[in-house]
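Got a structure for you, written out below as structure tokens; questions coming shortly.
Note that this complex is displayed minus one protein chain, with the remaining chains in position.
Letters are used for the chains, namely A and B, taken in the order the chains are written, and counting of residues starts over at 1 for each.
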Amino acid sequence: MRILSLAGRRLAASIPTLFLILIGVFLLLQFAPGDTVDAMMAQMGGGDAATARELRKFYGLDLSIPMQLGNYLWRLIRLDLGFSSIYGKPVATVILERLPPTILLMTASLSFAFFFGLLLGVIAARGVNKWPDTLISTLGLVFYATPSFWFGLMAIVVFSIYLQWLPAGGFEDIGAVQTGFGRTIDIALHLILPTLTLGLIFLAIYLRIMRASMLEVLNLDFVRTARAKGLDETRVVVKHVLRNALLPMVTLIGLQAGTMLGGSVVVESVFSLPGLGRLAYESVVQRDLNTLLGIVFVSALLVILVNFLVDLLYARLDPRIQAEA
Amino acid sequence: MMDAVKRYFRSPAAVVGLLLLLVVIVMAITASWIYPRDPLALAGRPLIWPFSNPRFLLGTDNSGRDIAAQIFYGARISLLIGGVATVIAVVIGVLIGAFAGYYGGWVDTVLMRITEAFQTLPNFVLLLVLVAVFGSTITTVTVAVGIVSWPAPARLTRAEFMSLRSREFVQAGRTLGMKDIQLILGEILPNALPPVIVYASVVMALSILLESALAFLRLSDPNVASWGNLIGLGRDVLRVQWYVSAIPGIAILLTVLAVSLVGQGLNDALNPRLKSR
Partner (left out) sequence: MSAVDNPILTIDGLSVKLPKGADRSHALNGVSMAISADEIVCVVGESGSGKSVMANAIMRLLPGEVAIDGGRVLFEGKDLASASNTEMRKVRGAGIAMIFQEPMTALNPLRTIGDQIGEMFEIHTELSKTEIKARVLGLLQDVHIPDPVQAARAYPHELSGGQRQRAMIAMALALDPRLLIADEPTTALDVTTQAQILKLIKELQSRRNTAVLFITHDFGVVAEIADRVVVMQHGNVVEQGAVKDVLTNPQHPYTQQLIAAVPPLTAPPPRALSDDIILTLDNVSKTYRNGGFLGRGVRVTHAVKSVSLKLPRGATLGIVGESGSGKSTLARCIIRLIDPDGGAIVLEGKDWAKLTRDEVRRETKHIQMVFQDPFASLNPRRKAGDLVAQGPIVHGTPRAQAVAQAKELFRLVGLDPSAIDRFPHEFSGGQRQRIGLARALALKPDVLVADEAVSALDVSVQAQVLKMLHELRERLGLSIVFITHDLRVAAQICDLVAVMKDGEVVEHGLAGEVFGNPQHAYTQALLASIPGGDFARSRKPVTV
């Protein structure tokens, strides 16, 4: 209960941040060459100035900027993100359609990076400066330096073009209409390469932080106490070191949620996944500023949500947090 | 200082990193001597495989441009964007982090709220917004990459300042009658800087990766020979002529690896306590 109220308070504290972001990006977009109406006119294949004026008036774009901002925020409070002229649908609908692949991709990549980062980090720290450590640390450095989109392309060359094991892109096989289990398998197969591609750099980061934090915790006094009690090394690591060493890694997940969501823009483009990231890219190319602003809002919400979950997890792991509440 | 240099050269990985980085720097400097022609101009038959024609050692891309020349000129762009963006990010970060960490209280609250806002917004999405608004010339892209990269160095600087400002030698400085600016510049900053300098290598690595991703999506400056542009171009012929994408990717990988290795070497050299690990 105390954990929940603590995390809840952090959540409430992020509301001003959210508004700060929206106001900032809204004002920023005022500098953009061309507005929604321009985009619309282009879509329609041009039109006269009078129509444009009519449309601007209809969308409230003839008002002063503070008025427009006020209108936007007021609509936002009622969860109305506006209308996308490019897709001909409300922005909220467009985004909701695109959300599932991104959330699936992020969850999968995070789990992959977390699990293997943890495992490799522990193995490296246990044999510090021996060959498994050198191998894992070197791999970590190489993964860290690999541009994700390039890794994705090369994975497509190897696994889709030459070996033909995995599909090269898309979220599911559109040709064969499948349901239930078959569809799940199909989507899973489509997500293997994107997951690896997006997760790779985070795997590198997590394994490095896990290794460093294991080495740090292994030097702490209570580990000596545990050894002085007669515990064997495996038990020392599992019972005393692991949970303490996990704390920095958990913090990092929260801090990097935004980076990961940003990474999905590129990865979704490489694998033609119909997700939020690809939508962001499309709306930039097509100058669909309403949708872009909506994506900013939703992705900030996602990051805040991830941080809320991370806070809950952290407080479960570390009893000292509750004392500070 | 000499100790730090000695410690740096004791690590083989750090030396390899430095050599790699030197190679990239030399490529950037000598690009216009070795390849005096415009790297984006048509040079020969399109899609020549690497090592099959001595004129084009690394082959040509889909529009018949010399890949090797683009790699050399791309080194320039990557180092330039990486370097300048890093300077922008670190300067903003240190300024904001120093003020927040030193003064605490409401100054800290306000500055950290802003930092949080930047971190809550996915950095690549912000980059897209900035590029959408200000266009994709090499200047705007560089500044945009710098602007999305400052929160991490700011947090690091703030943490250093917060721990240093309550240290006894800073209090001693205050009891001697030093002004805030003297304490910040003379006492705290020199002690807070080494970790920030080390972190700058991380910022640089990430900046190079960010720009290349942007270029791959064809949202960076199309009028310069950048590695990311070339990978994006090669995507169209990925099925057969995968080398067009593969070669510049390796160039990015090695450059970022070099920067990371140098950063790690600096870390071990500047923080000798951790070296024994």
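Simple rule for what comes next: a contact is a pair of C-beta atoms (placed from the backbone, for glycine too) under 8 Å apart; a residue touches a chain by one contact, two chains touch by 3 or more.
Predicted, not measured: the structure shown is a model, and the values here were computed from it.
When you scan A:M106, A:V122 or A:A226 for touch with the missing chain, the hit is A:A226. Contact with the undisplayed chain is limited, among A:R56, A:K89 or A:R235, to A:R235. Where chain A meets the omitted chain, the residues involved are 9, 219-222, 224-232, 235, 239-240, 243-244, 317-320, 323-324.
Hidden from this view is one chain, which touches chain B at 167-169, 171-179, 182, 187, 190-191, 276.
The criterion applied here is as follows: only the chains that are shown with their structure count from here on.
Centre to centre, using the average C-alpha position, chain A and chain B are separated by 22 Å.
The residues of chain B lying in touch with chain A in their complex are 113-114, 116-117, 119-135, 205, 209, 212-213, 216-217, 219, 228, 231, 234-235, 238-239, 242, 245-246, 249, 252-257, 260-261, 264, 277. On chain A, the positions that touch chain B within their shared complex are 14, 16-18, 20-21, 24-25, 28-29, 31-33, 128-129, 141-142, 144-151, 153-154, 156-157, 161, 215, 255, 258-263, 265-266, 269, 280-281, 284-285, 287, 289, 292, 295-296, 299-300, 303-304.
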